[in-house]
Every structure is written in C-alpha cells, then in structure tokens.
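Below you'll find the structure I mean.
With one protein chain removed, the remaining protein chains of the complex are shown where they sit.
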Amino acid sequence: MSAKKEELRIGFYVCHCGHNIASMVDCVAVARSVEKLPGVALARDYKYMCSDPGQVLIQQDIREHKLNRIVVASCSPLLHEHTFRGATEAGGLNPFYFHMVNIREHDSWVHTDRQEATEKAKALAEAAIRRVAHHKALEIKKVPIHPDVLVVGGGIAGIHAAMTLANAGKKVYLVEREPSIGGHMAKFDKTFPTLDCAACILTPKMSEVGSHPNITLWTYSDVTKVDGYVGNYTVQVKRKARYIIEDLCTGCQDCIPNCVFKEPKFTDDFNEGLGKRKPVYIPFPQATPQVVVIDPEVCLNFKRGKNPDGSPIVSDKCKKTCVEACGEKNAIDFTQKDELKEIKVGNIIVCTGFKTFDAGRVPAYGYGTYKNVYTSLEIERLVNASGPTGGEVILREGKNPDGSPKTPKSIGIIHCVGSRDKKTNIWCSRVCCMYSMKLAHLLKEHTDAELYNFYIDMRTPGKGYEEFYNKLLEEGTHFIRGRVGEVTDWAMTPEEEGKLVIRVEDTLAGVVRRIPVDMVVLATGLEPQADAGDVRRLFNMSCGGDGWFLERHPKLAPVNTFTDGVFLAGCCQGPKDIPDTVAQAGAAAAEAMVLIDRGYVEQEPNTAFILDQECSGCKSCIPLCPYTAILFDEERKKAYINEALCKGCGTCVGACPSSSIVQNLFEDSEIFSEIEGVLSYD
Amino acid sequence: MTKPWTPRIVAFFCNWCTYTAADLAGVSRLKYASNVRVIRLMCSGRVDPQFILDALARGADGVLIGGCHPGDCHYVEGNYKMLRRFELLKRMLVDFGIEPQRVRLEWISAAEGEKVKTVINEMTQQLQALGPLGMPQKFTAWDQELEHLAQAVQARDAAAGPCPTHAAPSPTPEVVHV
Amino acid sequence: MDIKRTIKYEADRVSGFGREVMAVPGCEALEHCIQCGTCSGVCPLSIYMDYTPRQVMELVRSDFKNEVLQSHTIWLCASCYACTTECPRQIRITDIMYELKQRAIKEKVYPKRFPIPVLAEEFTKMVHDYGRISETWLVSKMYLRTNPVAALGMAGLGMNLMKTGRFSLKQDKIERRSELARIMESVDQQNQKAQA
Partner (left out) sequence: MKYAYFPGCSLKGTGKAYEESLLPVMKHLGVEMQELDDWNCCGATAYMAVDEGKACAAAARNLAIAEKSGLQQVLAPCSACYLVLNKTQHYLHEYPGMRQTVARALETVGLRCEGTSAVRHPLDILLNDIGLEAVKQKVTRPLKGLKVAPYYGCQIVRPYATFDDQTNPTTMDRLLEALGATVVKWPLKTKCCGGSLTGTLPEAGLRLSYILLKEAIKRGADVIATVCPLCQFNLDAYHPKISARWEPVPIPTVYFSQLMGLAFGLPDNQVVLHRGMIPMKPLAAPAPAAAAAR
C-alpha cells in the first residue's frame, strides 16, 4: 500500500461542548498535550465541534495542512461519529481515517475532579492518536431495502402506522394477536379530554385498514421468527386456526344464534369478564375483520383432546348447527390448522402495547374479595353502550328491595393502583389521572352518584387536560389527596353498614377519614405485556429495567431502537395517551419511509476477512459464527468469509489461534495501540 | 507531584449494551471513579485474551469486560463465547500469580447505567485493596535479575577457565519466580 | 377565642436533623417519601395523633426536630408495621418511629408521667438487671411511676389473672446475668467511642 510511505499528519480537535466538557476537562491542556505526540500535525480546541463552523474547520485543515488522519474528542461516537466522518469525507479524506474519543459521557459528565478528568481525556486522546495511525481506507457498502413493512400489533398505534405507510403507497403487513384489531382503545367508551366517543373515531380507521389495498391484515396471528437485518428481514408469522375460512366468511354472524349453546356462557375477554359469549363469537360488533372465531377450548366439536401435532381432535358429538346456518358460504372449517407464513420486509414497526396492572396484587384494596371493587377497564365496559349491560351502571353485588340490580349512590375512584409503588411498578402510568376523571364524569352522568377521587398527585400535563380537571371540580366531584390505605367491609358507624369503607388520610386537611361507598374503582396502571421479554428477543430490541422497550435515544431517537430497521410506537415503549401514541406511530412510519425512499442502507464496513496465507485450516472459527458466514474451502483447506453475511461482531477474530482473521475497523493492531495509549499516563 | 496511587482499569465494552450503558451513566450524570479507560468493541466476543494480557502487561491493574446479558447479545451469542474464554483465561492468570479479581466480566444492558457506576466503583475499591499489579516494573526487575544471573555465570565460567568439552551443568537457579 | 401563631421560621429548624435520622440503619428510604399518606391511612392509631405519621415524616425530613420529638405520635405507635408493609416507597416508618423514640428518651423531652417511655425504660432496666421480664412487676412499676391512682383500677385485672393462674410475682431471671451485662457494657463503650 502506498499509504505506508505517506507521512502521518493527524489533526486533533477537542470540543468544549459549551460547558459540558470544558467545565470538567481542561480542553486547552488536552490539545497542548496531544500536540506533542508523534504524527500530530495540529491540535485545536473548539467550542462546538459538531456545529457547522466546527465541521468546516476540519475540512479546511485537511486541505490547508495536508492532514491525513482526524481525531475528534467530544461526545459519544453513537451520537456524532457519523457527523465527523461526513466532515472528514467532505474534506477529501476517506471517512474511516477518522476516530472519535468520548470525553463527555465517559469523562466530563461522570467525574468530579477536574485534574483527573483532564488526565483521563489526555490518555483517551493519546489512545485514539495511536489507533488512527493504523486506520485504513474502507468503503461503505450499500444494501438495498425491501420496500415492504411489517407492523406488529393492531392497536391504535399499529393502525395509524399501517395507514400512514399504506397511504404513502407502501405495502404493509399488519399482524395482530387477537381476532380483531382495535386494541385497548376499542374497549373505551369515551376519550379524554374531549369526551369524543372512542368507537366513533376508531372504527372508521379500523375498517379502512381492513379494506386498504396496500395492507395485508393478519389477525389472530403471532410473529414467531425474525431473521436478517435492516432492509432485509425474513419474518415467520403463525396464523392461528380460527376454524373459519376468512375469505369465505361474510360476517353475517348467522352461526352465532344457531350455535348449540342456547345461552352465552363463556368468559368474554373483550368485556373484561363482565359479559359472556358462545364458543363461536365475534369479539365486538365493529370487529375488524368482520370474521367470527371458534374457541376450540369450549366448542363441543373439539371436546375430544388433541392430535399428536397439538391440534384439537374434531368430534362428531355436536350437531354442527353453525355449519348448517352458514349454508353454502361454507366458511366453517373444523379441520383448519395453524399456518406458517413467511414474508420479506425491509422495516418493522413494533406496537405491541401494554397490559393493565393486576389489581389483585394490592390485597389491601380488596379486588377479588369484594365484588363491588372494579378495575377501571371494567368500568369502561360498564359505561359503554355496547358493553355487557348496555351502558347501565349496576353493581355486581346487592339488589334493590324489588329484586332489581342496584346502582351505586357513592363511588370512590382510587388512583395510582400498582403505579408509583416500589413494591409493584415504580413509574407513573401517565394516563390514570386523566382517565379516572373521565370515568368520574361518565359515572356521574350515568348514576348521579357522589364521586370521590383519591389521588397522590394530580397530573394533567396535556392540551386541554387541566381544563378538564376544572370541569370535574365544577361538577362537584370530590378530590381527596391521599393514597388509600385500605378498602374493607367492616362498619364502625350505622351509615357504614353494608358499604365498602375507604380509609384514607386526607393529606390536605391533615385528617384520617373513613368514607363509605357502594362502588370502588381501581385506576390500575399500565405495565409491559407479559411476553415483552420474548418479543424483545424476537426483534433484537432492548428493554429498560422496568420492562418497557428501550428507544435508541430518549429525546433524539424516540421511535428508533438499537436495531436498525426496527421501530417502536405506542405504549410498548412506555405509558402514553392516545394523542402521543398516534404521534409516535406517525413518526415511526416516517422513519421507515426514510429508509424505503432512500432505497438502500449503508453498512459499517466492520466485516471480517481471512488472511489466506495465515489460515491453518483448524476450523475453530466456523462454529462460532452465528450467521454461518464462515465457510471452508475443502480443497485448499482454508476458511473464508462470505462478506455479505458477516455482521461484524469479531467473535471469530478473537478466537482465531493463528491471528489470521482481521476485522475491519477493529484490527488487532488498532486495538493494541489503543491499549497502549490508554495506559500511557502515570 | 505525589498523587496517591490509584488502580488503572482498562475496560472493553461492547457497542450495543455496555458502551451504551456507560453513555447512559453519563447522560444521567452518575459519578464514578475516573481511573477506568473504555475501549469500544462491537461485541464482547471480539475480546481476544491477548488484549487482556497485553493490558495487564502494559500496566493495567485490572481489566473489565462488559457485554450484553445472556440471551441479549446483538450478535446472538458472542457474549457466551467471551464467557468461555474468560473462564479459561482466569485459570491461566491464577497460574501466573495474578489474582483472579483483577479481571472481571459483567453483563450490563443498555438500560443499566447505574450498574456501570457500581461495577466500576466496586472494582476500583477491590483493586485498591489488592494494590498495584505493576507488571512493567516486574518485567524490568526480571530482566535485571536475568542479566545479573547471566553475568554471574559468565564470570564463573571465566574464572573456571576454558572447559575441555562442555560447560559445567547449570547451577540450581537462585531465584524462582512463582 | 384563643389564637395561636403557627408560622415556622427557618430558625425553628434544627439543621441536619433529617439527614442525621436518615443516616441511621433502617431509616434511609425516608428521602423517597412522596407524602401520599398511606401510612396514616393504614395506621390504626393515627386517629389519636397530633401529627399523622405522614406529617412526622415530612417534619423529620425538614429538620423540625423539636416538633417531632415532642409529638405524641411517636409514643402512640404500637409497632404493628402496617405502614411499613404498605408504604409505596418502602420506607420503614416503624423503625423511624423507634429512632425518634430513642432520641426523645435520650434528650428527655417526652411529657412528664407519660407511661409509654417510662414503660420502655423500666423494661430495659429489668432486662438489664434480670435478663428476663416479669410482666406483672413491670406493669406495677410503670403505674407507680406514672399514675399510682390508676394502679388501683387495675386491681380487678390482677384478681382475674390470679383466678386463671396467670398472676405471678416471682421475678424470673437468667443464670449468666454478668454475661448479658458485659455484652451491654461493650455496646455502650463502642457507642461512646463512636461518638467521641
């Protein structure tokens, strides 16, 4: 290589980052110290290296001072490596003649002694100077992007992301685990703070999804395998048997009244167990797709155990009146099996949502013990006109003297159930204050009951939210600041007889109160889905300590993950309300479109290659590669790497006994010189 | 300047989990000991045992390796590969007379900024208690000893006069390195 | 109408008191208190307190030492640990109450003839002298020191205990009393050394 002959002329730049670095690291001293190192042609300190003038400075210096290597000491390379490689390239150098030193996240922000921090910065800079001497010119590979997108989860986030992409002309696969899309939002009656009906704003979007030519909707399906990388994912989807041929079902629902079960008697999950359904059912009237499902756990046709492959055995016990009712549509197929589909996509948007906190985990509130203690989601169904009671708010326990169901005269809504609690979930679930007030308003409207809200702190940060709080205050709802100690059914006074008694400190009044009510509503918080860990692994994402999927950067990359081409939207990333969810879904769709419309992704040229003459043919490396990128040439008894499959982890390089594998950007010589450099201080 | 001795730690962090966690520690303004120097690699699987030996030989008092939690490796299982190498290397270090506490492998996910801080502080404390490893000084001392030895042998040979056939059988070494 | 100024000046605070309490084993989590009132909500005795447990937590954190050590609240705590179990920030409120009781006893700021600290003191003395507690003696001593008249009211209780064979005036003691005394002395010495 001719580069070897060339004299080394390194340009070094240390960034003040305003006060972020300069307050803890003496940037001038670092520059002066680096200046003296061999090969360094110039060393500068500058206020903001990532700014335009900072970048232009690099470009000018390259030209004027004939620099051939660039080192910038500033923030994390995960943030600005790209920026400075660009500047290096714009100055006329190969971008990989650049190396970056992290003296902000790894130095000035985490240390408290200016002298020590400065010494550390010097050592890190020296390591980079020594390292960059070994850098080689490399070429960025461009890999084409498959234009189709997979959206996982059909709640409001998934619906919005899919619609955005489809309307832009992209092909979308929308995969939903439940028989219908709609998610939690489909269960809500009204939405805060505008009180517009959830169904009225959601169902049109749902049916649009169902009929959009660019959207392939697969409900009652799970993503089971994901392979590949940004632009080129291969995804396996399991379409669970619903025992209905989707294309043939017209959604007439004639089968349901004709089921041999005259009365619905099985727990209706969509109604939070408050209602009943039959073995053949449609989750809710506006379900999309308008296709029924048969539940093999309870349908008489399947009461015979399982086949060796796990599918249920079809019996002849049942009269199959549903099939009769379906008639020549012939949409019912009891022999249907789970089906595996394989699709190719370039980008994936994960919108797998949340689950509500299990109220039984706070025994002091009596959920499961006292029948008239409800969760907020149960109340959503109870006040909903299409809910199990047709929108009538009646108590589970207790009858009027005439035998009719009782309506509550007093209701206590307990906020923060499971949230802000170290024993359960430490985070604030963000939506509970608002939805509790919404439910208070709706319950008042339905029952005219006396309403009490028990809150720790009232959190109403959103457009029109504080105004909504005001409205509730005007309506006469009581707001008591205090976390409820317990809900019990033992009476101390005559008016407490037969009621649920809430014991709480009214912290603003400074007194302990006992408040008897007919109904208690627990504002359960939001938590990650039970299988979030599996989903995270499936898509190679990270989770925070709390279990929510981790975004790439909390502020600057809120819908990106650490895996390129996998994006997040909605509550799977953390609790949020509908407006924020929709905004995020749009953002994720846009991020995917950026890649699709550009048409290619650039790949870090950090792949490995084998030095043919050094390879001893021991094959140690071959089983180490998780991507089977290492192959063996039997004739020549040498291993070789398929560059297209190599992802650049370097595991084979670390293991090769004859040091005959080289990883670009992470060559042994580069790392050894870095080790030498970081240990160059006293 | 007589600065009190502090241990030097070279850390190899994987790009996806631990390096990101260290960034998070920074963003969260957590404070930890300043004597750690992080070298970024794509995967903990890239850590060649020679890197660790080299770092110790060049004056590090301890080496920390950070990778993704088992099952979370960005490259499927590079961290497992590292774990295997690491266990073997530790045995070898013991034979060299190097305390196994001087090398440490930790799984730190991108979300665990706090763990970066605790691990580094903990390790600093442990190394502080162990004292300097001082390999470069030892190398110098060993070189000197060898030189002395060679000189002594030469001097004796010279004194014994020319040997008719072979040199006398080498005496029992005076210094035995453990 | 009697009126009372309730304003607190900065001079009323004993700077560092909160930090000091939070440095005691078991009391660290107090800094995470969000003043939700769960402790008061579950406390069976909060209804008699001058400050609710939640208010005591805030007063400690804000260095209002005198208010806290003179409050009835710390003596009303029956150590049932309901607050500790339910606290969403896992603050060991019962242990903090113990710490405050200790400080009040050390500084002798509890109300005169107040039976609870007297009971605690007599209890400790009896353990120190004999190694074990004889409840009947203990209670008798407490009444004699606080409210001899009320002791008469307890005569009926004593009669009943006697009837059911549960009344005993024998002072139970351990054999190796000097051993226990040495242990206690050692703790005292260590504490003094630590303070010095």
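Per-chain numbering from 1; labels A, B and C assigned in written order.
Criterion: contacts are C-beta pairs under 8 Å (C-beta built on N, C-alpha and C of every residue); 3 or more make two chains touch, one makes a residue touch a chain.
Keep in mind the model is a prediction, meaning the values are calculated, not measured.
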item	value
Neighbouring shown chains of the undisplayed chain, as defined at the top	A, C
Touching residues (missing chain, whole complex) on chain C	25-26, 44-45, 48, 75-76, 78-82, 84-86, 92, 94, 98-99, 101-102, 105, 115-117, 119-121, 123-124, 126-127, 131-136, 139, 142, 156-157, 160-161, 163-168, 172, 174-176, 179-180, 182-188, 190-191
Residues of chain A in contact with the chain not shown	363-364, 366, 369, 488-490, 492
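The working rule: only the chains that are shown with their structure count from here on.
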item	value
Which of A-B and A-C has more C-beta pairs touching across its chains	A-B
Computed distance of Cα centres, chain C from chain B, in Å	54
Inter-chain centre distance, chain A versus chain C - centres from mean C-alpha coordinates, in Å	50
Residue list for chain C, restricted to those that touch at least two other chains	none
Junction residues of chain B, two or more chains touched	none
Touching residues on chain A, where the partner in the complex is chain C	364, 416, 420-423, 456-457, 481-486, 503-507, 510-512
Sites on chain A touched by chain B in the complex	76-78, 102, 104-107, 109-113, 116-117, 119-120, 123-124, 127, 537, 540, 542-545, 550, 554, 562-563, 606, 624, 626, 647-651, 653-655, 663, 666, 668, 671-672, 674-676, 678-679, 682
Residues of chain C defined as touching chain A within the complex	32, 34-43, 46-47, 52, 54-55, 86, 88-90
